[in-house]
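This is the structure, below, for whatever I ask next.
Only one protein chain is missing from this complex, and each of the others stays in its spot.
To keep things simple, chains are lettered A and B as they appear, and every chain counts its residues starting from 1.
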Amino acid sequence: MKTLFSKFAALIITLFLVSALAFFAFALIPADPATTMLGSEATPEAVAALRSQLGLDRPLPVRYFEWLAGFLRGNLGESYLYRMDVGQMLSGKIAVSALLTTLSFLLTVALSIPLGVLAGSVRNRYLDAAAVGLNQLVMSVPPFFLGILACYGLGIVLKWFTPGAYVSPEKDFWGCVRYLIFPALSIAIPRSAMAVKLLRSSIRDQLGQDYIRTARSRGASETSILLRQVLRNALLPVITFLAVSLAEIMTMSILIEQVFSIPGVGQLLLSSVSNRDYPVVLAIVMLLAAWIVTIHFLADLLTRLADPRVRLG
Amino acid sequence: MLLFGGVVSLLTVSAALLGAFWTPYNPTAVSAAEKFCPPSLVHLLGTDNFGRDVFSRVLQGMGASLLIAACVVAIGCLLGTAIGCLCGYFGGPADFLLTRLCDVVTAFPSVLLALVVVSLAGRGTVQIVLALGVLFIPSFARLVRGEAARCRDASYIQSARLMGVSHGRILLAHILPNLRGVLVPAIVIGFNNAILSEASMSFLGLGVQPPFPSLGSMLSDSQTYLQRAPWYAFSAGAAIALLILGFSLLGEGLQRRRRA
Partner (left out) sequence: MLQVEHLSVRFPGGAAPAVEDVSFHLNRGEILGLVGESGSGKSVTAQCLAGLLLPDAEVTGSIHLEGQELTGASPAQLRAIRGKEVAMVFQEPMTSLNPVLPVERQVEEALRIHTRLNARQRRDRALAAMAEAELPDPAALGRRYPHQLSGGQLQRAMIAAALVSEPKYLLCDEITTALDVTVQVQILDLLARIARERNMGVLFISHDLRLVKKLCHRALVMRGGRIVETGTVEELFHAPREAYTRRLLDAIPTRESKLR
């Protein structure tokens, strides 16, 4: 309980520090947003007027706390480029990206655990070497390249889907899921390969433990030993890996959204980076950072819950 | 695994080296007559939308990827080792703070951080090398810190201290050589991550800028012509995958040998 509390305190402090770091980094960049917005021919008076309208003439710490307070109340800021509320710009896109991330995560779990168990239980040396080699190969394919391969092979050649013909979830939810399956697979397959590798070595470690010998001495079959004794132990490190994967999946989906032209948070982030629309970049980065820090916190918590040695001390 | 990884890495590195000095065609030579030629004996991997030889471009792109990865890893490894050594050896509040900071930074995917840095510093080859280099410091620092802290408590270091050897001399003569075991696999794996990060950033158009050839931006360009010239995308993507495969196998093999 005490560790839980201190972990939670650390989470809050980390979020606070990350927000401050991000805010000041974006506030200190040389480009003046007022000049950017009005163009280089604007009169100094007009620039000054806009600066005070945007609140840029006030001291940084004041602006930071105002921004933070607004952020916590759901006011994510205003886009320089579109003069639009960032929350509004994000609203539809977050749902798409969340759907893609969820699908990718579920596919990763669904692929990696059975395959990892299979890889961990292979006895034949040559079969094992072949599986390890194949796994290493799959791990090496960057998701965005896998996405392009999927677009070509499954989209253009086999015509299972039309690359670029994205359907929004409001219009047709299942149509959207059907389209997102392919980008989600492109993210999930290399991720699963990493998880399979971890689970395989974790199972190997566990199979050498004394308690396996005990289980054998009771007449348990190898399958039941694997599923009922080994798996719970072997999954402990994999749980952490999979949870932390949510952060990586999020980042990978920025790239994959490009490949499959999915109008999600990633595309907005990229266009805002290109357009130097800092309030939007700052808001998205903060949201992603909060998500990642929270994921790490939850992953830690989950591992503690799953392991009685840690849970009960 | 070590052997196979070594062979693949050697092949990719020598191909890249070859590309730096000699390519079958000028990788930037445009030829309107030879647009979208499929792979043949004339153009081993075909040509792209400007009629440029894909094989030559891939060779150069691999060189660029490796060069950038080398710079990134060099920055990350040198600064990371220095910081990690000092933190691990001296400890204290600075060590505590830096370790926490490293923990936080390593929690974030490097592509996301690089995106932030590029959006602040602008795009460009130098920016991407510096950005990734800085982002690679924490992982090295963390690794080295652990090892240095373990060395500090070893009895031979303690006895060296008692004999009046200076801190600087202990760091250089005793601790640094001990780091080789953890650093060599970490450098190889770092190479791997650097290649992937650079390719991702260039794919997003935020890394290496044209006309400098890069596998990531080639892959991004090729996507437009996927239907007409799939070989362009396959070649660029396969080159990235091959680079990563070689170094990941090598890193894995080195780590296994270290553990064994």
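Note that in this section a contact is a pair of C-beta atoms (placed from the backbone, for glycine too) under 8 Å apart; a residue touches a chain by one contact, two chains touch by 3 or more.
Bear in mind that the values here come from a model prediction, so they are computed numbers and not experimental data.
Taking every chain of the complex into account, the omitted one touches A.
Across A:L137, A:V177 or A:A220, the residue that sits in touch with the chain not pictured is A:A220. Summary of contacts with the chain left out: across A:P61, A:P114, A:G164 or A:P308, the touching residue is A:P308.
In the full complex, subunit A touches the hidden chain at residues 209-211, 213-221, 224, 229, 232-233, 236, 306-309, 312.
Here, only the chains that are shown with their structure count from here on.
Taken together, the subunit A residues at the contact with subunit B in this complex read 14, 17-18, 22, 25-26, 29, 132-133, 136-137, 139-142, 144-145, 148-149, 151-152, 156, 163, 247-248, 250-252, 254-255, 258-259, 269-270, 272-274, 276, 278, 281, 285, 288-289, 292-293, 296. Here subunit B touches subunit A in the complex through residues 1, 4, 104, 107-109, 111-112, 115-116, 118-120, 196, 199-200, 203-206, 219-220, 222-223, 226-227, 230, 233-234, 237, 240-242, 244-245, 248-249, 252, going by the rule given at the top.
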